[in-house]
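First the structure, which I've put down as structure tokens, then a few questions once you've had a look.
A protein chain is absent from this complex, but the other protein chains hold their places.
Our next item is chain A:
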């Protein structure tokens, strides 16, 4: 009997565990009961009572009252630090380096984002403000502090290089290289080999032909607006080699553009980099019209009156082609045509 009871007990326990897992029965309700008892008391009742326990299949005997799970205590969040900040605090001490935006640290009522139904979201819990880079560590006083700290390592600015123009005059070539510094096992960075060389094309002694050839050779490396040529060399493994290669390129380009090859004589009107009125059919047409209007004129030597009109027209058309169409060039062209034709 005892043995049977024990084996029943074990069976019950296994069944209980399985049923609990499957959530057929509540963990708080008892299955075998003789009276009002809870889980912990159940164990005792198994052992203590001599009577057979009643199998309460429908669980009508006792139902535990519903107990609300105790609320998790709320995290205590201190009020934002900005409320306690002094007005004359040193900001660079609060925000010394680059850092993601933090609403409780930045004492500014900044807003970011879009809200259809009201004002844009404020800084608290605003992911948009965290995404964008900020320059809160680069305030003018912070920069000044940095500079002051670095000053003791600096040498005085060389005399005679006070203005940008003077710098450019004495150092016509800019060379830009980059050194990289990281905490990795190697101090080498492959990007450190790249050398960028910049110079003004106007500083090189060139004529019309060599300038045109130079531009054709460097292609889009020439910036028309600033007249700057930028050569980037990265094909050699070392910085020094790339630096020397850049200088070699400059030399080669310069001398090559001054060379006049035999095949360059084959350049046609369509290959011209600028519009030359005298080489175009426009000239002969205008002369024909002038001749038709005034048959007495000599085509080769136009009289002064016609010459000024034709020159004016030539200038306007050349501008239209070379400078591009805009209100001014078109108006110029219109005026010149009106003078010529009326």
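Observations
The criterion applied here is as follows: a residue touches a chain if its C-beta (ideal position, glycine included) is under 8 Å from a C-beta of that chain, and two chains touch if they have at least 3 such contacts; residues count from 1.
Here is the rule we use: contacts and distances are computed from a predicted model.
Protein name for the hidden chain, per its UniProt entry and selected from "DNA-directed RNA polymerase III subunit", "Trafficking protein particle complex subunit 10", "Rab proteins geranylgeranyltransferase component A" or "Small ribosomal subunit protein mS29": "Small ribosomal subunit protein mS29". Within the full complex, the residue among A:52, A:274 or A:342 touching the omitted chain is A:342. Interface note for the absent chain: among A:84, A:255 or A:285, the touching residue is A:285. Among A:101, A:199, A:214 or A:313, the one in contact with the hidden chain is A:313. Listed for chain A, the residues touching the missing chain in the whole complex are 280-282, 285-286, 288-289, 292-293, 313, 317, 320-321, 325, 330, 333-334, 337-338, 340-342.
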